[in-house]
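Of the protein chains in this complex, all but one are displayed in their positions.
For clarity, chains are labelled A, B and C in written order, and residue numbers in each chain start from 1.
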Amino acid sequence: MSTTTKEISVGDIGARGAEANTKLDGDKMALNVGPSHPTTHGVLRLIMELNGDLIEKCEPVLGYLHRGDEKIAENMTYNQFVPYTDRLDYLAPLSNNVAYALTVEKLANLEVPPRCQAIRVLVCEMARISSHLLGMGVFGMDAGAWTPFMYTFTEREKLYTLFEELTGARFTTSYTRIGGVARDIPEGWLGRVEKFVDQLPKAIAEVEKLLTRNRIFLDRTEGIGEISKEDALAYGLTGPNLRATGIDLDLRKDKPYSGYEQYDFDVPIGTKGDCYDRYLVRIEEVLQSIRIIKQVIKDFPTGAWYAEDAKKIFAPPKEKILSSMEELIQNFMIVTEGPQIPAGEVYFEAENPKGALGFYVVSKGGGVPYRMKIRAPSFCNLSILEKLAPGHFLSDITVILGSLDFVMGECDR
Amino acid sequence: MTANDVAYNGKVEGDVIVTRADAVINWIRQHSVWPMPMGLACCAIELMASAASRYDISRFGMEVMRFSPRQSDCMIVAGTVTYKMAEVVRRIYDQMGDPKWVVAMGACASTGGMYRSYAVMQGVDNIVPVDVYVSGCPPRPEALLDAMMKLQDKIGNESSVRNLRKKKSVASG
Amino acid sequence: MFDVELLLMIGLKVLFALLMIGAVMTMAGYSVLAERKVSAWMQGRVGPNRTVLPLVGSLPFVGRFLKGLGIFQPLADGLKFLFKEEMIPGHVNKFYYNLAPIVALVPALTTMTVLPFGEFFTENGESIPLMLANLEVGILFVLAVSSLGVYGIVLAGWSSNSKYPFLGGIRSSAQMISYELAMGLSLLPVFLWVSEPGTGAMGLSLVDIVNSQSQNAWLLLVQPLSALIFLIALFAETNRLPFDMPESETDLVGGFHTEYGGFKFGIFFVAEYAHIVVGSAIFTIVFLGGWHFLPWMADPWPATWIGSLIGVGWFLAKTIFLIFFFIWVRWTLPRFRYDQVMNLGWTKLLPLALLNLIFYVLLVTWLDQPPA
Partner (left out) sequence: MIDEDFTKSLLDKHSYLTQRESIDWFTVECPGSELVSFVKAMRDDEGFELLIDLTAIDHGEGAECRFSTVIHLYSLVHRGYVRIHSLCLDNDKPSMPSVSDVYPAANWHERETFDMFGIHFSDHPNLKRILMWDEYPHFPLRKEFPLAGIDTPLPAADVVEVTKASVEPAPMMGGPFVSSNSGPISDSEPRAKDESWTERKEKPL
C-alpha cells in the first residue's frame, strides 16, 4: 500500500502573472490558463481576469516555444534553413517550404519551370487540406466532440502516406530547395493523390454530419468570437480568420504566385466572422483545394522540375555530380557556401492555411541571409485575442482558440 | 541479484519474497501507464497521431491522457523545451505522484536537436530525469509506441516494493 | 441471550450488501472498459487489447480472446491507484479534501440498497422482490440520496483550494440543483399513473412500479415525455457529456478532481461510473419494465429459481443497454456551455415537466371518474 504523503506548496505558475495583474476587486478572480492546458494547443498561456464565469480581461503570454529561428537563419545557408521552415507551422510544412523557396527565388530573380510550379501548387493545397482537417477536428474536440477529430485524423494519415512517398518523411518534409524541389514526383503518385481527393468529400461529409447542423455545436459556436471587418484589418488578421469576416483577401487570387492564376477556384468568405463562420470557411477551403488539385493533376506539365540554368543556386542531380567534375564543384560550392543570392531585400507572402506567411529577407550577397524576419500568421491572428475574449464565458475561450486555429511553432518561432 | 547466483544467500532469500511482490506490482503498473501529454511542439502532432485511429495507443491502455499531472504516471515530453518552458515542465513533473516516468520524445526533448540556439534547453534531462529517449524529428508514432513498450519493460524490472518504502525527496512544486 | 435468528438475518443482509457492492463496483469498473472499447469502436480504433494476466495469456484460445477484449485492463488501472503515491497538495483543506471522494461514492452505493433487480419465487408461488431493503417510499429515497452526490463534487472543488476545481464545483452544484427539479417533476406523473385505481398498485415503492408494468405497457410508452425529461436530467445528474460541466476537460482540465491523484482520484472515477450504473438501473426499473419481459407480454420464463435468474439477467441486459446509450451519446455530441445548460434546465425542461404533470393530472382525473 502506498502511504507516503507529501506536502506540495502552492507554487502556482500563474502567481507571477497574477501579481502583475495588479490588485483585483474582491469578487474577481485571476485565472491562469496554460502553458500546458488542453485548450491552448501547445504552449500558449492566458492570464485572465474572471468575473464569475465571464472573462473581463485576457492577456496572452507567448514565447514558450521561442526557438530563435530568425537568429538561426542568420547563421546558415539558404538551403540549410529549409528544415527549420517545416517546424514553423508544423501542420502544413510543405506550404512553408514553398513560401520560403519562393521568397529566396524572388530575391535571386529566378523563375522555376512549370512542372516545378505545378508540384508546388499541388503540395501546397495538400498541406492546406491537411492543416484544415486538423483544424476542424481539433475545433470539434474543443467543443467537446472527440469523434470528428479521429475521423479527420484518419484522412490526414492518408495524406501523410502520400507525403512520405513524395518527400521521404511523413511530417517534416523539407521538400523544396532554392530553385526547385528536392526530387521529382514518384511514378503513379498523381493517381494516388487523385484517388485520395476523390474520397475526401465523403469523409468530410461524415464530419459535417456530426458537427455542422448539430444544435449543440451551433449553440456553442454561432455568435461566439465575432470579429468585425474593421477589427480584423486593424489587428492584421489574414487567412481564413480574415475571410470569415467577409473580407476577400486571398493572395492566391490577389497576387498569384507559382502559377495559381491558371487554376479556377473560389475564395469562400464568411458573413459574421464568428467561430461558426471560420469553421465553415475552412471546410469550404478544403473543397476548393480539392478542385485545384484536380485541375493541377489534369494537365500536369512535363519537363524539368528544377531551374536548370541556375547553376549557382540549385545543386545538380546526383547522377551528374558523380559523373562530371564541373557539377561536382558546383554541388560542393552550393553545399558549403550556399546558393549565391544577390544583395538586396525582399518581402514575399504566400497564402498558407493559417494565413499569410511572409518572409522578409535582407541579403548582402553570398549564401547566408543577413537578416530574415518571419511574418507568422498565427502571431498576428492571436494578437486579436486580447480584444476578442472579454465578454465571453470561460468555456467560450476553448472554442475561440480552436476556431482561430493557431500554431505556436510559428507564433513563437 | 544475478541470474547465475545459485548458492544459498540470505540476501537473496529476503529478495525472493520481494521479487514476487514486485512482479505483481510491476505487472499492475506496467499495464496502466497513463500519460501526461506535455505537447510542446511538432512532436505533439505525432503524439496525437499515435492516439488516433491508425496507430492507436489505446491498445496498451494508454489513451487515457490526463492533463492533470496528479492523475498521470508518465510524462511524454513531446517537443522543444525552451528555457522559458523549462520551469513549467519541472513544476508539472513535481506535481506528478510517484511512481512517475518521463519519456523524452524526439530530438529536441532529448538533446535540443536541431535547435542549437540561445532560447532552447539542450535536452530536457537537464531538469527532469528521463527514462526513455526517442530519436527522430519528430519520431514516427511507431517509434513512440516502441518507446512506451520499452518503458513497460523497464517498469517490469523495477524493484517497486523497495521504492514504496523509500521516501523520495522532492521539490516543492 | 443473542437472538440467533436476528444475527443470521443481519449476517445475511451484510453478505448481500457486500455482494451487491461488489457487483455494482465491478459493473462500474467494466463500464470504464466498455467506454474505452465502445469509443474505440466508434472511432475506428481497437481499444485496450494488450493487457493480460501472465497465466491467462498462455491459455490456448480463451487467453487470446480475453486479451483482445481487454478484460484485464480495468484490473490493472484499478489496482494501480493503490500503488500510487497518495499526495495531498499543501494548499488544500485536508479534512474535506479526504472526505470528498467518500461523499461522492457513498450516495451511489446507498441508492443501490433500494433497487430491486429481480424477483424470487418461493415454493408456494409467492414472489419476493430481490432487493436489500424494500422501502415503501423507495423512489423518494433514491431522489433524496442521489442528490447528495453533488456534495462530494462541491467539497472536492472547494477543498482543493485551486481555481479549476473551484469553477468545476460551482458549475456542478448549480447544474445539479436545476436538474433535480425537472427530474423530480418528471417522476410525479409516473406515480399518478401507477397509483391509478384499477392497477392494484399503490405507493411509491419501486417494486410496485415494476410490477405495474408487467403484462402491461412499459411506462416509456405510456409517458414518453416523462421518460425523456428523466433521461436528460439523468445525463445531467451523472455529469455525462453533453452535460459534463464539472469536468469539461477542455476548459477546466479535470474540473473538480484536477487536484486529486492516486486512490482518491480512483474513487471519483469509479463513483462517476457507479452513478451511471445506478442511474441506468433506475431508468430500467421506472420506464423499461424492470425484469419483466417485453411490454404486453407475460414473462416467458417459469416461476422458479431459473426464472428469477433469467429475470435478473434480463434486467441487467436492459441496464447494460442504457449504459451503452450513455457512452454512445458521449462520443457523438459536443458539450453544452455552462449557461446553456442552465438555460435548458430552467426554461425548457422545467416548464415542460410541469406541463407534463398537469396533463397527466387531468388525464388521470378523467380516467378516474366513477362511471355515471
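The working rule: contacts are C-beta pairs under 8 Å (C-beta built on N, C-alpha and C of every residue); 3 or more make two chains touch, one makes a residue touch a chain.
Values in this document were obtained by computation on a predicted structure and should not be read as measured data.
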Displayed partners of the chain not shown (whole complex): A, B
Identified contact with the non-displayed chain, of A:106, A:158 or A:291: A:106
Residue among A:33, A:48 or A:62 touching the omitted chain: A:62
Of A:113, A:236 or A:316, the residue in touch with the unshown chain: A:236
Contact residue for the chain not shown (choose from A:50, A:72, A:162 or A:178): A:72
Chain A residues that touch the omitted chain in the full complex: 11, 62-63, 66, 68, 70-72, 74-77, 80, 106-107, 109, 233-236, 238, 247, 249, 254-255, 333, 336-338, 340, 344-349, 356, 358, 360, 362, 366-368, 370-371, 373, 375, 379-380, 382-383, 387, 412-413
Interface residues of chain B (partner: the chain not displayed): 83-84, 86-87, 90-91, 112, 116-122, 126-128, 171-172
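Criterion: only the chains that are shown with their structure count from here on.
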Topology of the chain contact graph, where touching chains are joined (line, ring, star, complete, other): complete
Between chain B and chain A, distance of the C-alpha-averaged centres to the nearest whole Å: 30
Mean-CA-position distance for chain C and chain B (Å): 36
Cα-centroid distance, chain A relative to chain C, in whole angstrom: 46
Residue list for chain C, restricted to those that touch at least two other chains: 43-45, 83-87, 89-90, 249, 253, 262
For chain A, residues that touch 2 or more chains besides their own: 1-2, 4, 6-9, 37-38, 150, 154
Partner chain B, residues of chain C touching it in the complex: 36, 40, 43-51, 53-54, 70, 72-73, 75-77, 79-80, 83-87, 89-90, 249, 253-254, 257-262, 265
Interface residues, chain A side, partner chain C - complex: 1-10, 29, 31-32, 37-39, 53, 140-147, 150-151, 154, 210-211, 214, 216-217, 219-220, 393-398
Touch list for chain C against partner chain A, complex: 39, 42-45, 82-91, 163, 167, 171, 241-242, 244, 248-251, 253, 262-263, 331-340
